[in-house]
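The other protein chains are all here in position, but one chain of the complex has been omitted.
Here is chain A:
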Amino acid sequence: VCTSRFWFNYRHVANTLSVYRSVKRLGIPDSHIVLMLADDMACNPRNPKPATVFSHKNMELNVYGDDVEVDYRSYEVTVENFLRVLTGRIPPSTPRSKRLLSDDRSNILIYMTGHGGNGFLKFQDSEEITNVELADAFEQMWQKRRYNELLFIIDTCQGASMYERFYSPNIMALASSQVGEDSLSHQPDLGIGVHLMDRYTFYVLEFLEEIHPASQTNMNDLFQVCPKSLCVSTPGHRTDLFQRDPQNVLITDFFGSVRKVEITTETISLDPDLADFERKLPKDELATEPLRYAEQLPVAQIIHQKPKQKDWHPPGGFILGLWALIIMVFFKTYGIKHMKHIF
């Protein structure tokens, strides 16, 4: 989830898209990813290289590519939609790609980036989500067993405050900075003119580039990413709610997708002759006239009609107010005795 918009928050969109790319590379398909972005970077009038979002200076890597599927874009990224996705309380008309269809064996990775403060995260400069609401949403998910294990990564200023209030089991959380610290951005690109990435996410991505779907790296290595010397802020993590030891948790448990597989050793025997022939013969199709759309619009008339005469309306309030103002000013300046010259 990228919670910022506007050109100067380029780095948040680049953060999110880079994590999205890594996760897809490690095997998670789009049908299992919900991506919420303001999506106003690639086609921003201020972007010197349109249709691209770069994550590294010297424009090495275009993370916006051809294969990005944004589920919630622009003004749809709101606290309400985010909480609805998490808890599942979505209006029935929402398509499948905008839903979180997880069950009790799903491991969920949540990555959020943007501007935050002590106990809140700002969504698109107009609203905010507090750590209490987030903790409650996770509890609602746990009650309905919508996750097996959950990894929460947040890259904002004072990010550690967002995971302080979690109380549901099986949650592990990582943040880029402690309460009272700011998360800093990595490097500006002089060609594009903004900072391209945040430090914490940059080093996390460097770490993830080493991971391939069969790797055995565990979570303790992820906790060591971006020490204070590189990151300036102190990354934090929280594992007390998690039942397994982080040593035994593979990175690919959350970032990739490795399924349990069983060899099929049983077969059933089918008798082709027994299969009922008569049952599913298509019914004799009656020859009917080809169906046509009913004539709904008199197209010929529409093409050839003359423009309709608009009815005359008396001038509206604005025009009247404007004229009243002009008249008042006139009489104020020149005195009321000039009125007889008008009438």
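To be clear about the criterion, a residue touches a chain if its C-beta (ideal position, glycine included) is under 8 Å from a C-beta of that chain, and two chains touch if they have at least 3 such contacts; residues count from 1.
The rule we apply is simple: contacts and distances are computed from a predicted model.
Student: Going by UniProt, what is the name of the one chain that was not included in the view, given "TBC1 domain family member 5 homolog B-like", "PIGS transamidase", "Gap junction protein" or "ATP synthase subunit a"?
Tutor: "PIGS transamidase"
Student: Going by the contact rule already stated, which one of A:190, A:263 or A:299 would touch the omitted chain in the full complex?
Tutor: Among A:190, A:263 or A:299, only A:263 touches the chain that is not shown.
Student: Decide which residue listed in A:80, A:125, A:209 or A:245 touches the omitted chain of the complex.
Tutor: Final answer for the missing-chain contact: A:80.
Student: Residues of chain A in contact with the chain that isn't shown?
Tutor: Considering the whole complex, chain A reaches the absent chain at 27-31, 79-80, 83-84, 87-91, 95-97, 99, 101, 103-105, 133, 136-137, 140, 143-145, 213-214, 243, 256-272, 274-277, 279-280.
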